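What follows is one structure encoded as structure tokens, with my remarks underneath.
All protein chains of the complex are present and in place, except for one that has been dropped.
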Amino acid sequence: MNRKILAVVMLAAAGTVFAQDKVLRVVPHSNLAILDPIWTTAYMSRNHGYMIYDTLFGSDEKNQVKPQMVEEWSVSPDKRLWTFKLRKGLEFHDGKPVTSEDVIASLARWGKRDAMGVALFTFVDRMDTPAADTFRIFLRETCGFVLEALGKPSSNVPFIMPKRIADTDAFKQIEEHIGSGPYLFKRDDFKPGDKAVYLRNPKYVPRNEPPSGSTGGKHVYVERVEWNLALRDAQAQVNALVKGEVDIIEQPSFPLIPGLKADPNIVVYTYSPPLQYMARFNHLHKPFDNPKVRQAAMAAFSQLPFLQAQVGVKELYKTCPSMFTCGTPYASSVGSDIQSKSNMKKAQALLKASGYDGTPVVLMKPTDLTAIDKLPDVAAQLMRQAGFKVDLQAMDWQTLVGRRAKKDPPDKGGWNMFLTAWQGPDIWNPIANAALDTRGEQSGWFGWGKDDKIVELRNQFMRETDETKKKKLAEAIQARAFEVATHVPLGEFDAPLAARKNVTGLFRQTGNFYWNLKKN
Amino acid sequence: MVAFLARRLLATIPVLLIVAVLVFLMLRLTPGDPAAILAGDAANTEQIARIRASLGLDQPIVVQFGIWIGNMLSGDLGESFYYKTKVATLIGQRLEPTLALATLTITIAILVAVPLGAIAAWRFGGWFDRSLMGFSVLGFSVPVFVLAYLLIWFVSLKLGLLPVQGYQRLADGFWPFLRHLILPAITLSVIYIALIARITRASVLEALGEDYIRTARAKGLPEARVLVRHALANAAVPIATVIGIGIGLLIGGVVVTESVYAIPGLGRLTVDAVLARDFPTIQGVILFFSVVYVLINLLVDMSYVFLDPRIRY
Partner (left out) sequence: MQTPDPQQFQALSIEASAVRRQQGVWQRVRRNWSVRIAGAMLSVLVAVALAAPWLGTVDPTLFDPGSRDLYPGKTGEITTLNGEIITHTFRMGSDSLGRDIYSRVLFGTRVSLMVGVLCALLALALGIVCGLASGYLRWLDGILMRFMDGLMAIPAILIAIALVAMWRGSLATVIVAIAIPEIPRVTRLVRSLVLSIREEPYVEAAISLGTPTWKILFGHILPNCIAPLMVQGTFICAFSILVEAILSFLGVGLPPDIPTWGNVMAEGRQQFNDYPHNIFFPGVFLAVTVLSVNILGDGLRDTLDPKMAKRV
């Protein structure tokens, strides 16, 4: 009762609709432009999806797939028929119940866009809905990653939408933003490049399990979450947090983190799993069409200088010999000798022996992405020391994204190398890891590496259901990938989050999940 | 007067048409693929091609231009590639902060610069005049963002007086609105103060040498009255002119200031749109700014009639 009175008084004083402790003001890591998390893989769209949609399964902190909207499920003895039953009381924001029809429509749309979804649907024969709360998936042959795909925590997440929305062409963006998730999207207050507003969904029924990763009870303790999309200057973000004008910065700039740690009113959170840096070759063109040249570059790239230059703060980075996120099930150091036991002399010798003819390496550098913008300078300096000729070309990330899609030769608008960062779940197994898709020009990801042996091993991995054998296959894939130098892992780092001390209950796995948060 | 207005309005049409053609060509003849940006980090080549087709970017450039001009003439600025929102809506959402910032900046600039310029002219050659001239050259020379950082550092962080960033809508109360705008407006007004103070000084100086001032003084009018009623009134036309010309400068300054102070205005919209190769938005915003520029200069021309009774159209 008292609390209510207090709230009324504060309401009158502040002149806003909600008391300040019920509004969470967040600075997300980037701009939210596209509101369709199936249509794009952009992390901001994914995070937006987690606010308003729910998922069939989720991945907990130990990367175990756990049910979310699903109550129970069963698999036939021949492992080709999967039956799922939905939880009771699931309801979309427009008041309609979530039915199995909605689910299969959502899965079908996702299966046309997401890499893992596409892979899953090559196994799917058909889906049906024997009851409003039950759906079945019939497989042509056994598939080892049904639950991994449905519980996939990162882009594209198979979010469940109402059928009429999910029926939208997968290559057109949805126009309505209705889910069954813990928050409602306030469309009227969405101003692109300014702010996005989410209201607590009063009808959401959380699971009973404690929250973990993208699974468990999604309890909402604040009335309103506001994403500040206008505050993009790194120093200004920190100033605003220090002065209490915002509550959370999702990704403060690395050099500012020591300062934030020193502030008694601010807590800096680091999370696992970390992100991994990666250098990617273009396998189609000289000089990196030659595996020996790729190996020379790999040998030159010891991880430490990259991490020191880009991250700088010692406790935020570590080297990692695996192509799969260190600390996750498939991580190993198999085959990584060429890189980890390398030195410049070896790189120089490898390059000489490779028959490299002095073709300059067109290296693309994004200038506007502060999480990776310094890596290319390091790569350029190390390659020059190894004897490469390097043409370092600066551009903004958007241009880089456009240019890396081009298969043309580097002197006709193409490229030879770029560097990027991946969140754990996007690379922690051989199917998700796009750089290991070595189907040459058919492969889904830029660089178009071609190696039949890896393709074969990956196919085996997809069909395998035994965890120990899967691990062995992952090791074999990694060993081969180091041998043919598909790409170079450059170490791992945490991208910490900073929040005011009065915000509690923060945890994070892949995205930032805004449930279970309290603002005192 | 009406005939003049009609003539001037008609004359703006070819200008705006040229702006439209220039902007369109500038954007389409340059590299950068909005489809790839929209598709996201993990999209493949085929997906990008489908998006390109859905945006109409696979059409020949002449066809694209025809469609765009046709829509433009029917008052449709098109839809943003990036935000999937009408460009007109985007501009509408971003108009208030920019308008507020620009208005406050010009107000501050006039209130500060006109008296300073007049006093400098009155005390021509004295220490005040010299330091004002020195300041005005300096005002032209200090980059706006350096000034912004110095002000944030000193006023907001050291003294803790004003917010470091952001914008509050006028609808949420006048005081929060003003508090958030003071620093950006001061930052932006410096160059304007320099410009207007110089113009005022020069015009008043010229006026002070005229016969009618000597007559006014001979009549024994108080010096302040001579300065304000006679000399300054005479300077109104050049001041109005320089404000009109300076609009271009102001818009440029807005882009930078909004970026430093995290104000969600049209300047930010422009920079974001350029980085995302969001052609419809860039075209719409630049066209919008050009219309504003042309109209304000038209207004300035009209204002001469009121500022100087000798002018008739």
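Just so it is clear, A and B label the chains in written order, and each chain counts residues from 1 on its own.
Heads up, the rule we're going with is that a contact is a pair of C-beta atoms (placed from the backbone, for glycine too) under 8 Å apart; a residue touches a chain by one contact, two chains touch by 3 or more.
Only a predicted model underlies this, so the values are computations on that prediction, with no experimental measurement involved.
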{"item": "Option from B:A35, B:V144 or B:L208 whose C-beta touches the chain left out", "value": "B:V144"}
{"item": "Selected residue (touches chain absent from view) among A:N63, A:N201 or A:N239", "value": "A:N239"}
{"item": "Selected from A:Q385, A:Q442 or A:N502 as touching the chain missing from the view", "value": "A:Q385"}
{"item": "Omitted-chain contact residue, chosen from A:E61, A:D377 or A:E456", "value": "A:D377"}
{"item": "Subunit A residues touching the omitted chain (full complex)", "value": "233-235, 238-239, 253, 255-256, 259, 305, 308-309, 312, 344, 365, 367-368, 370, 373-374, 377-378, 381, 384-385, 392-396, 399"}
{"item": "Those residues of subunit B which, in the complete complex, touch the missing chain", "value": "14-19, 21-23, 26-27, 30-32, 137-138, 140-146, 149, 153, 157, 198-199, 202, 206, 247-249, 251-252, 255-256, 259, 270-271, 274-275, 277, 282, 286, 289-290, 293-294"}
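Everything that follows uses one rule, which is that only the chains that are shown with their structure count from here on.
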{"item": "Distance from subunit B to subunit A - Cα centre to Cα centre, in angstrom", "value": "40"}
{"item": "Residue ranges of subunit B touching subunit A (in the complex, touch as defined)", "value": "31-45, 47-48, 50-51, 54, 80, 82-85, 90, 93-94, 152, 156-157, 160, 163-167, 172-173, 259-264, 268-269, 272, 275-277"}
{"item": "Footprint of subunit B on subunit A - complex, ascending", "value": "15-16, 31, 33-35, 40-42, 45, 113, 115, 155, 171-173, 191-195, 228-233, 236, 239-240, 243, 245, 368, 396, 398-399, 401-403, 405, 407, 413, 420, 426, 434, 444-445"}
